[in-house]
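Removed from the display is one protein chain of the complex; every other protein chain stays in position.
Going by the order they are written in, the chains are A and B; count residues from 1 in each one.
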Amino acid sequence: MVKNQNPELSRIQHFREEISEFWKSYRRSKLGLAGLVLFLFFVAVAFAAPLIAPYDPFSRVGPPFGAPSLSHILGTNDAGQDIFSELLYGTRTSLLVGISAALIVSAFGTIVGLVAGYFGGIIENTLMRITDIFLLVPDLPFIMILALYLGPSVWNIVLAIGILWWSGTARVIRSIVLTIKEEPFIEAAKAIGASNRHIMLSEILPHTIPVIIVGVIRFTGFGVLYEAGLSFLGLGDPTAKSWGTMLHFAQARGAFLRGMWWWFFPPGLCISLTIISFTLISFSLDRILNPKMRGMGRGG
Amino acid sequence: MALIEIKQLKTSYFTPEGTVKAIDGVSLKLEKGHALGLVGESGCGKTTVALSSMKLLPSNARITGGDIMFDGENLVTKTDEEMNQIRWKRISLVFQGAMNALNPVFKVGDQIVEAIMTHNRNMAKSEATKRTRELLELVGVDSSRAQDYPHEFSGGMKQRAVIAMALSCDPDVLVADEPTTALDVITQGRILALIRELQAKLELSLIVITHDLSLTAEICSEIAIMYAAKIVEFGKTKDIYDEPMHPYTNALLSAFPSILGPIRKMETLAGFPPDLRNPPSGCRLFPRCPYAEDRCKEKEPELEEVTRGHFVACYNWGQVKQLWKKPS
Partner (left out) sequence: MGTASFIMKKAVVMLVTFYVISTLIFLIPRLTPVDPKSLLADNPRIPESIRQDLIASFGLNKPILDQYASFYANLFRGNLGYSFLYRDPVLTILLTRLPWTILLLGTSTAIFITLGIVIGVFQASRYGSKFDVATLVASLAASSFPFFWVGMIFIYLFAFVVPIFPTFGATSSGLVFADPLDLLKDICWHLALPVITIVIVNISRYSFYLRNIMVGVLSEDYIITAKAKGLSNNKVLFKHGLRNAMLPTMTMMAMDFGFILAGGIFVETVFSYPGVGSLAYEAILNADYPLMNGEFILLSVVILVANFTADALYSVLDPRIRKG
């Protein structure tokens, strides 16, 4: 074993080894790989949408309620727009909302959880009481109310989701912090005079990263689901193209009464597949990273 | 005829990381009324022997060879239903870490009653309850505690309750896996005394599985030493202690500092047991054995009876026997 002069270098090397170890175990999970492939597929579509889409989804390019044909693979909607192009562009909105919401939720939840777990006492109690309350608020009705008062927009959805779902993450992060707090290396860090901020960020936070990552992935899936749901209910931005708004118009303009299954089936399928991919990935990650953790509460 | 005779038993665990041959040709004998100690370090396969004998292996494990003769019948070929007639009624099990052997959501007494009623379908519940109370008193637990839940019992009490439960159907054989490991020293002594007392009173045959050799000196009439999925030495307790013939047994005995006798340097074996997914072809102790020779690496020594009732699996047993300095 080579004696390492530079501790930073060995940390990086250690990190690299951990990553390759991790990838080896992940590779073994067929379900996890399937999920990853599916996810990457949708990300690729989101990026490549302008290149692949045959038409501009916002322009009227055909007759309304058109059936699938050679020029319109999935037909046209009530405004004569190409459904297939809508589907491709919709990938962007849906994924964007999902990931944004997940990041906000995880960031905020982690901060709260770290602070609550580390400082304990009154701070912890107060924060946890607040968390308890937020956990009990019924999510969809609350998001609906916010959307109603704030107006229909994609970012309002992200905001509304963020306001509610951080509580589950905070809970989980806090419990991890509590278990780590008692470890000797934390006491050692305190003994050498490390600041609270340093301890929280450099010593404790790294241990929570696996859980955070699993959380981000799961919440992205739910974010996509809720965006779709809210857009479907008419609370999203009706001018934006997302899978949810497609379904909203499909229902509102009577797609199934006209038998236009090509209008409502594909968007829902895409939503399902996206969420399935996130579920599979987080399921496999969870198994590898956190053999003991079981679910993260809020967000379903 | 021996009460239990295990012949060349093989059990494997099938895991995604490979097939682990947890037991690879183990032979043992338990005479009626005797207490057999099965000694070895963690991972050597001794708990697997216990689980195999009652066909309680998890779904990813299987007996892959050999016989388990119990009172003339071969248990390996029995179906699960047939085993249910034998389990508890004729062979019962006390687990390592009795803390978890009791289901936390049922009262202690109810769990013992359940055991009794499973094998005595015509018995009235009141009679089973009465017997439960008697059993608890027998092991030194106040019978009124039958109404309590496991989390209300102390560690020692739980161990006693589990022993009571194991005896509830008057089994012929009791298998105790690490009966005292999770307990403090004083409680250990008490439980040992209890087991000795019960053995005498009920004419119980025992198999005691442990990593603690000194435990076997207290209770067992015979000892089997297990290493890396195989039995390396087997004989009467006195013989093992007076004249150990296998280098591993030697090392186990030497690992105990003795209060009596001259001050001796503690000898331990360097290295680790082999990976049971890919066991070596020769003797499994080869890399660590101070007496190792070339022939040890080429062909594995068989377990042979070298003096009356004393079996060993080593080519150099004579040397080991000679060089053993018994602490006076």
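One rule holds in what follows: a contact is a pair of C-beta atoms (placed from the backbone, for glycine too) under 8 Å apart; a residue touches a chain by one contact, two chains touch by 3 or more.
As the structure is a computational prediction, the values presented were derived from the model and not from experiment.
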- prompt: Where the complex has a chain not shown, which of B:K125, B:H151 or B:K299 is the residue touching it?
  reply: B:H151
- request: Specify the residue from the set B:R87, B:R133 or B:H246 that touches the hidden chain.
  value: B:R87
- request: Taking the full complex into account, find the residue in A:L135, A:L159, A:A194 or A:L289 that is in contact with the omitted chain.
  value: A:L135
Statement: Against the hidden chain, chain B presents residues 51, 54, 56, 58-60, 80, 83-89, 92-93, 95-97, 100-106, 114-115, 118-119, 149, 151-152, 162, 165
Task: Go through chain A and note every residue touching the omitted chain.
output: 31, 129, 132-133, 135-142, 144-145, 147-149, 168, 221, 225, 228-229, 232-235, 247, 250-251, 255-257, 259, 261, 264-265, 267-268, 271-273, 275-276, 279-280, 283, 294-295, 297-298, 300
